[in-house]
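Every protein chain of the complex appears in place save one, which is left out.
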Amino acid sequence: MKRYNLIVVGAGPAGLCAGIEAAKRGMSVIVFDENEKPGGQLFKQIHKFFGSKEHKAKIRGFKIGEQLLKEAAATGVEVRLNATVTGLYPDKEIMVKHGDGMYHYKGDSIIIATGAAENMVPFENWTLPGVIGAGAAQTLMNLHGIKPGNRILMLGSGNVGLVVSFQLLQAGCEVAALVDAAPRIGGYGVHAAKVARTGVPFYLSHTIIKAEGTDHVTGVIIGEVDDHFKPIPGTEKQFDVDTICIAVGLSPMSQLLKMSGCTMEDNPRRGGEVPVVDEYGETSIPQLFAAGDVSGIEEASSAMIKGKMAGIRAAYELGFCKETETENSLEKCTADLDSLRQGMFAPGNKGKLIEKTEEGIPVSMNLLTKGFVADGEIIHFPGVTSQKGIHPVIECTQNIPCNPCQDACVKHCIKIGSHITSLPVVENPAPCTGCGLCVASCSGQAIFLVNENYEPGFASITMPYEFLPLPEKGDKGKGLGRDGKTVCDAEIIDVKSLPAFDHTNLVTMKVPAEFVMKARFFKAV
Amino acid sequence: MKTTADVIVIGAGIVGCSTAYYLAKKGMSVIVLEGSNYIGNGGSSRNGGGVRQSGRNPKELPLMIWGVKNIWPHLSEELGVDTEYKQKGNLRLGKTDRHLGILTKLTENAVKCGLDVKMISAAEVKGINPYLSDEVVGASWCATDGHANPLTTTLGFYKKARELGVQFYTDCPVVQLRTVCGTMRQVITSEAVFEAEAVVVAAGFESKPLLDGVGINIPMRKVKLECLVTEAEPQMFEQMLGTAEADFYGHQTKHGSFVFGGHTGYERYAIDYANPSSSSSFASCTSRGIMKYFPILKDAKIVRAWAGFMDECADEVATVSKIDEIPGLYVECSFTGHGFGIGPAAGYNTAELITTGKTPADIQPLRYDRFKTAM
Amino acid sequence: MNDRLRDIGPFVPGRDDDLLICRCEEVTKGEIRQAVHEGMFTMPEIRRYLRCGMGLCQGQTCARLVKGIIASELHIAPSEVEPASSRGPVRPTEMSTLGNEEEA
Partner (left out) sequence: MQNRIAEHPILGTPQKGRLVSFSFDGKNMEGYEGEPIAAALKAGGIMIHRYTAKQHKPRGIFCAIGRCTDCVMIVDGKPNIRTCVTPLKEGMEVRTQYGCSAKKDDTL
């Protein structure tokens, strides 16, 4: 029977990183993945990642996937695709279906990195064609180039619900509404803001009552819920949609681990049935590890680090590297992981209402309940200043471990400092040259360049724009507020698309001066 | 917490639950103690679902024939669940002359016990089940055999017994049996001591340590068996299937999926884990076996394979018996992997034995003290 | 010890009992709730009694929903409901493929 020092199941962020670290230390490594393309979730994440430079911030998910694949090939990791691991048996043996045959393999150590899958919310007629998971929408759009539908209602305001809503708009679909039974959005405020300003209405404290249609979805009815999440009669609202997208959280796909007989627990804080693991991801069975979402739902960035730790630990336990080298690398990983697990969205703060930012500024309740920061609230944030001449306005209002904007500005107008979750501060006066690198670098698309006195009576606003058709200089249209409603007339005065911006086009519009702090999006008329 | 009753039953499988049900039906107060967290989690939910007389050791035939006649026909109605019982016959297939020899001997013994079973030719087999391959050279055929759903049947007995007030405790492993003045009285668990007039040990292989503890030694050992189930297929045939060497058995369920049991040949040497797990080659090996008999099933997808332990008796015969040496102690175990079909009959007769001292079926050959040495 | 006769209150038909929970085997919420009141307190028992989780996807889609329903009928947290086991093959696999064991 073919034996490897390390078998990894799942070629996503965690699996690839685990394989790379182990191969770097001399282990023979094979990574199996049932899909045609490796990279797991990464290849569906077309947005720029958060975090610091080490966390590969401001790089788009699928680009990170490509980098990992190159690195895996370079370090001699064998990646076997269309290879479904159908079973994990005692003595670290696996059965793999490849083509029309079955293959047995044994691993001195095994790392399971099979990720997570979507939770379900049943409602009347939820089995109609047209009701799909958010992951399904991403797969269809970003992997296969197919529009999941024409007019879509999104259920779920966590990061997945928000990001997929934005991606649906990018694919040319119309998002009729974003609905969540929770009173407050679950994901990053900046993700909600970039969806709200395009005009998508948010309905918090609402849930789906029923999908309409006989052969497939033709509409949907939502209703307000009380604090026991029970629908309140009389609050029903109807939308004509052909697709309903469900994004209500993820659960670990831990079937293989459960099959192996290692100790499992049902841990709601980690998303469901997960293996009991130590800090390196080792389960109750020696040399059997779990890394990434399968051992606890977090972002892809943390999955990569947890993958690394499992790979390093596996190498150490089988004698492929020395104690000191192992300790140093693992300490670095732990530090990286801890830096990600800070701020308002740290695991410890899950579901908690945080009233004030670290700086003591009251958080925008409007953002949490309607998806956009109200005009009266935005002025309190350090990234939002009024100055002469062109300068960045950073509408980043939550403490998130993320600092690409600080490094992007060559003139050092933007300061976050050593504490990565601090809100970005714009120098006053800002020696800004209007280069736009900060606008393009922001993963949350929350940075604008503003010139309050572009010309008498008019101001200019430069915004990140990732949609087609791209507006052209001279186009006339409307300026939309943060709530997506029309606030004023607007004219396009500049469109910049540079490779350095990595597909974030910089669109500048001219608006009447009094709307400089209101208009944040453009709609051609 | 209720710790006393007329009867305590140890083990909540098909045997324990049916015994408890029939006792409760006769007005007895019953407590059932199940060691695992689940009702029917042992062999009762892992077997191939056969309700058959042919192929059994003649010692078991009286009880089994009685059961097929008196219990199975109206069991769904009685329990208020769909046992999916089908009495459409049992084909025990042979592919070699040696196989036919085995089948003929079994058939002759069964006929002596009054069972309507006969040997049939390859052509006749094809007439009954056209999907079988030409490898089959003959079979034994018993029209009154059949199959049922072991899951709904076991849980049906549990549901009905519970309705009649039987007190079930799961996650309650029994540590030891204890007699008082020579009579069976106490059942010791980690959390409580239970007391009753009669105690029935029906815990599969787990019966052995408890019985050994009171000096009753039934020679049996733990052997792994493995099964698998396919996706739903269009309805093809309704017979129960088996082979001369029991290397492959199964049927098509009402749902349309096929349940098959099989052997890799290494089950006896499996690493003895508390929780039986399927071996990596089992599904492949059994698929090869099945495809030889049913070429049409080559594209059928297997959705699940599982394993279980059987309480294999030295003579491969069930033990359903009063323990004379210890008044008040009864035993129903060592069913050797074919306990589902005969379970309800064993339960009924044990309930009769406890309440009236007599049994409608002849369970004399199944006594606990039947084991004689080789010489 | 798990007392299977403890009082969990009567089965009261619910407004959304005909909601489909197991998509593969078409088992409704009402059927699951009723089964809990008939004594099926754990995932394996519900699965064996009603077939939910026994379909082609082997419960990957409905397991969490079923657990939530059992927990609410028993008035306990979902994480306290005893889980079902997980068996191979974790993806449905043709017999011809399974039977074709190759040397890696």
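When the chains are written out, they are named A, B and C in that same order, and each has its own residue count from 1.
Rule of thumb we're sticking to: contacts are C-beta pairs under 8 Å (C-beta built on N, C-alpha and C of every residue); 3 or more make two chains touch, one makes a residue touch a chain.
Keep in mind the model is a prediction, meaning the values are calculated, not measured.
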- Within the entire complex, the undisplayed chain is in contact with A, B, C
- Query: Looking at A:Lys2, A:Lys70, A:Arg269 or A:His503, which residue reaches the missing chain?
  - Reply: A:His503
- Identify the residue among A:Glu36, A:Asp227 or A:Glu323 that touches the chain left out of the display. A:Glu36
- Message: So one chain is hidden, and I want to know which residue out of A:Val79, A:Ile152 or A:Ala171 touches that hidden chain in the complete assembly.
- Response: A:Ala171
- Message: If I consider the whole complex, including the chain that's not displayed, which of B:Glu195, B:Glu233 or B:Glu316 touches that chain?
- Response: B:Glu233
- Given the full complex, what residues of chain A touch the hidden partner chain? 34-36, 46, 60, 62, 117-118, 127-133, 135-136, 139-142, 144-148, 170-172, 214-216, 253, 466-468, 470, 503
- Note on the structure: chain B positions in touch with the non-displayed chain are 231-234, 256, 299, 301
- Residues in chain C touching the chain absent from view: 20, 23-24, 26, 55-57, 60-61, 91-92
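Here, only the chains that are shown with their structure count from here on.
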- Note on the structure: Here the gap between chain B and chain C, centre to centre from mean Cα coordinates and rounded to Å, is 24
- Query: How far is the middle of chain A from the middle of chain B, if each middle is the mean of its Cα atoms, in Å?
  - Reply: 53
- Message: What's the distance between the Cα centroids of chain A and chain C, rounded to whole Å?
- Response: 31
- Spell out, as numbers or ranges, the residues of chain A touching 2 or more other chains. 87, 89, 95, 102, 104, 259
- Item | Sequence positions of chain C contacting 2 or more other chains | 58, 85, 87-89, 93-94, 96, 98, 100-101
- Flag every residue of chain B that touches chain C in the complex, lowest number first. 1, 37-41, 45, 81, 151-152, 154-155, 158-159, 162, 165, 167-172, 189, 191-192, 230-231, 255, 275, 278, 280-281, 283-284, 287-288, 290-291, 297-306
- What residues of chain C sit close enough to touch chain A in their complex? 16, 19-21, 23, 29, 58, 60-62, 64-65, 67, 77-81, 83, 85-91, 93-94, 96-98, 100-104
- In the complex with chain B, residue positions of chain A that touch it: 87, 89-90, 93, 95, 102, 104, 259, 261
